[in-house]
Every structure is written in structure tokens, then in C-alpha cells.
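A protein chain is absent from this complex, but the other protein chains hold their places.
Think of it as A and B in the order they're written, each chain with its own count starting at 1.
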Amino acid sequence: MSTESERGQFQRLSETGRPQITIHVDGEPVTALAGDTVMTALLLAGARLREFEFGGGGRRDARAGFCLMGACQDCWVNVEGGGSLRACTSYVSEGLRLTTGGGEAR
Amino acid sequence: MSDEQKILIVGAGPAGTRAAELLSGRGLRPIVVDEAPASGGQIYRRQPPGFLRAARLRYCFEAAKAEALHACFDGLTERIDYRPDTSVWSIEDNVAFTLGPGGVERIPFEALILCTGAVDRVIPIPGWTLPGVFTMGGAQIALKAQGCAVGRRVAFLGSGPLLYLVAYQYARAGASVAAVLDTARLGDALPVLPGLFAGGSLLAKGLWYQNWLRLKGVRLRRGVLPVAIAGEERVSGLRYRSGNGRERRIECDAVAFGWGVKSECQLAELAGCEMRFDGAARQWLPVSDDDGRAGVAGVYLAGDGAGVMGADAAEYRGELAALALLSERGAAVDDRRRRYLKARLGRLTRFRIAIDRALPYPDGLAAAQPDDTIVCRCEGVTAGDIRHGQSLEPAEINRAKAYTRLGMGRCQGRMCGLAAAEILAHHNGVGLAEIGRLRGQAPVKPLHIGIAGQAARDDPDRAASI
Partner (left out) sequence: MSRIESEIAVIDTEIAVIGGGIAGLSTALHVALRGVPVVVLESRQAGAAASGVNFGGVRRNGRALAELELAARAIEIWHRLPELVGNDCEYSVTGHLKVARNDDDMATMAAHAEAQAPYGCAVEMISRNALMARYPWFSDAAYGAAWCASDGQANPRLLGPAFARAARANGADIREHEPVAALEKDGDGFLLRCDSGLEVRARQVVNAAGAWGARVAGWLGEAVELWPMMPQMVVTEPAPYFIEPALGVVGGDVYVRQIPRGNIIFGGRSGTADLDEGFGHAMTEEALGALQRTALVIPRMAEMNIIRLWSGVEGCTPDQLPVLGPSATTPGVIHAFGFSGHGFCLGPGVGAVVAELALDGETRTAIDAFDIRRFQS
């Protein structure tokens, strides 16, 4: 079974018979199914994809995508070690390592 | 085929598929570039390999059409140059710049058919950037292409053909539908019933979904006015005013909302198409004639990207654009077929006008947003920022952009531009047309520096020495 949490934003309703794939999010393993988008995997496990860059007063709001069709660009997540991908149009693959934190100087 | 003869079709939805079908059937070999891994567009988006959910669950009444379109495209792949997972991010001087699995490529073309489709039309309301708020189309995609609901208890808000359909699909798939809140009133539909009947079964389908939901005990409300989406770190509820003005609250952990769709026309603009304000669509659209000729040599527009008319119309328009392209090249085309397609389009146009009146866009809702509502979700620009622009008081939307960074983020104003224009127009007491538009600029989607830089054609010595 994939990493699906009661705290997850998404709820899987069907299509559960696919092979499992493990990715890492902020260092923690997250089990997804082949054919899940990165967004699906992350939002089944939690309720955030990334930090919004321009939060005021030290508090950074979370973002969890919006359009799911590659238009709004609100679901870009960082890949460990550099680079980023658009979570709604990218599919999970074995060994993928992501971070959902954000804007601190590297 | 030499570069000079290349035909490029952007988008493999209903319009792109039919255009490719016709052209490949006439011995031409168009290049079809599509962002998705499989054809179908957003409306007939396919599920990934290995998914088993039946077409009738994913596409409901449109399942046969979807499967026919997919089969049509799958039958073409030998006769076209199909490039999935590839997006066009700039067009200039008859060259399209693409980003795909092989990096950045240039596609010189002689003729271009843009079938760029549409995205949800949203109105920013307080709380719309919270995790758990999605577009109506996005909520449908989660189910259609991933077998997931966007929440455990989902409220649907807006108006337009998708509202009851998506709520129905959710309920049917076993999700909990907290409510369906329609900003249109029942009375809006009555004067235009004859027009609605021009759409025939489309009307029946809408009523059928509503009836099904009602029988299942789903709360359906008409004539509502959304107030705010509630929640701290994620959605916890939706506040709205009912038809009698009383404020209510729905408990939910997700909101799907939208008011129909709007054309995606950045690429048409980059291709040099004249843009004109369309009062009915409430947006600037690239100009084209009945056949899809854009007025720029070799450029054709088809499907919702050239003005929203829906998927059936997109199929006709894709074929019409391809016919126009053929006849421009001196090839014989079937005039009867062209007349038939135009007649079908005319019927759908009448239905579209009726739909827009029956399910009206809530005029004034965007303009009424309080100053602290975030409008530009990329840059965090609020309604008040747009109205006053650092006390520089912008009178035109590109001035608001300059002063506030409105529309300067990753999406380039794709999501907020229309609402921002309404806010600014209302604040300045002028019409939407006078407020201008956020112009399309390359790259129309974010572009990776390292990958794109590899495509540079600079003198290598010069590049190496910086």
C-alpha cells in the first residue's frame, strides 16, 4: 500500500493495483504507485508540496498545487541536490528525492 | 519534407487530433507537439499506463467520443511526427522553440495550427491559495487521470458546465461531496431555454447530473456568493452567502472552483496574431476567421485556444483549420464538408451563447474582493496592491504589473490576469477593454537554464571565454 495518511490532502479512490515505487521527501521514504504524479504521491502523504516564497512575518505559507494541468506553475518542488520539477506533470520514479522546504539561502 | 514545408500542430486535444487526421490523410506529415504524455487534451485526458478505470467512469456521457478520438490519434502515429511530453515555449520568425525529453529544439515551420486549449477561469477569493483549493478542471483531472479525490470532503463552487459534472463524478467514485454551490440563479436559465435546447443532449446531461446529486442527498445551492475559503494551514471550510443574503459555512477539507474556462493564447500572441478584446469571453483573443485563418501568413487557430466553444466544436475547428491550410496550398478540399462543419459550429455557437447567459459569470465578484485578497498567487500581489500600485495609481494593467509584480511570476498572469483586469477596471471606472491585457512573453512556461543553454548556437570559443 502506498503511503496514504489521514492527514493527506488527496484520497485514493481506485487504481490501487499498481507496482510500488519509493521516493524520498525531506529525507523520509514515501511509497507511491507507478503512474502516480509527484503531486499525487505527496498529497496522499501530506497536505503540502512546497513553501510559498513571499510569506510575511517569518511565516511561510504552504502551497499544494492548484490547476493540475501544468498551467498555474504553483507546484514546482525542489529536487535534492538542485533543480526542480513540476509536480502535477511529473511522474514518480524509483530513487527520486525531493524537498518541500524552500527559500533559505543555500 | 524540407524545413520550409513543415506543418506544426501544437496540442493533441480534440482540435489537434482532427487537424492531424485530415492532413496526414492527405499525405502530409505534420509535426504534432503536445505537453502531455498521451493525446486527448485536458478534456479527454488519458490515464497513465496500468490504470484500469473504465472510460465511462472517466468521461461519463462523452466516453464514446473520447475513445473515438484516442483511437483516431493512435491510428495516426505512423503518419505524423508526434512529439509528446514536449511544450512550445516560444515562437518567433516561423520557428517554434520546444522543450521536451531531448532538451530544447527549434522547429522551423511553414504552417502552424495552434490548438492550445483552455484553462479554468477562476476568481480569487480570500483563502484561495490554501492547500486544498483546486480548480474545477484540476479536481476532475485528479479523478480522471489519477483515481484520486482532491479531499475527503469536497465542496464544489462556481458555475459552468463542469460544476455538476465533476461533483457527480466525485460522488459516483465514492468521494464525499460537501456541497455544490452555484453562483448562477435558476432564473438565469429561463429566458434562454430555447438556446439551451439547441445544445440538445448537453442540457439534458446537466439536468441529469443535478437530479442524480439531489437524489443522493447532496446539498445543491443556487445564487450563492462566495465569501472566503476558511482554514489556517489547509482548507477547513467554505463561507458563502446564500440567495437570501445569510452567511453560511460548509465544513470541507477541499474546494474545487471555477467559472468555465478561458482561452490559452500566449503562443498565438507570440506568433504575431492580432489580439482583440472579446466582450462575451471577457478576455483578449487572437483574431481568426471562420476557417481558423489567423491573418498571419501560415498561422491557423483551432479549438478552445481561439475562443471557448467546447470539445465538439474543437473537433470541427481542427478539421476546418486543416482544410483552410490545404486550400491555401492549392489542394482540392471538399466544400460540402466545410459547409457541414460550419453549420455544426453555428449550432454550437448558439448553444454557447445560451450557456453563457444561463450560467453567467458573476460580474463584480472579482472587483468586490477586499484589498487584502491575494490575486496574483505567484507573487502574492493583493487586490489592494493592484488598485493602488505603491500609490502610483495604475490606470492600465501593464502599469499595475510594473508597479506591483502582478503577473510577473511563474504563470505570467495566466491564472489571475482576467480577475486583475476586472479589479483594475472597476477601480478606475473604465471598461475591461480599456484596461489592457498582460502580454504573452517567452518563455510561456518556466524554462530550465542548463537545458536551454545547451541549445545555444553561439560561437563555441566565445561561449567558452564567456
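Note that contacts are C-beta pairs under 8 Å (C-beta built on N, C-alpha and C of every residue); 3 or more make two chains touch, one makes a residue touch a chain.
In this text, all values refer to a predicted model and were calculated from it rather than measured experimentally.
The undisplayed chain touches these shown chains across the complete complex, A, B. Here one chain is not drawn; of B:F97, B:Y240, B:W284 or B:Y361, the residue touching it is B:F97. The residue from B:G27, B:G330 or B:G450 that touches the chain not shown here is B:G450. Of the listed residues B:E110, B:D188, B:D278 or B:E396, the one in contact with the hidden chain in the full complex is B:E396.
By the touch rule set out above, subunit A reaches the unshown chain at residues 53-54, 76, 82-84, 102-106. Counting over the whole complex, subunit B has residues 90, 92, 95, 97, 104, 390-392, 396, 398-399, 402-403, 408-410, 412, 441-443, 446-450, 452-458, 462-466 touching the chain that is not drawn.
To be clear about the criterion, only the chains that are shown with their structure count from here on.
Remark: subunit A and subunit B have CA centroids separated by 24 Å (rounded to whole angstrom). Contact residues on subunit A toward subunit B in their complex (touch as defined above): 9-19, 34-37, 40, 43-44, 47-49, 52, 54, 61-74, 76, 83, 86, 88-89, 91.
Those residues of subunit B that touch subunit A in the complex are listed here as 35-36, 42, 47-53, 87, 119-120, 129-135, 137-139, 141-143, 146-152, 173-175, 233-234, 253-254, 264, 377-380, 409-411, 414-415, 445-446, 448.
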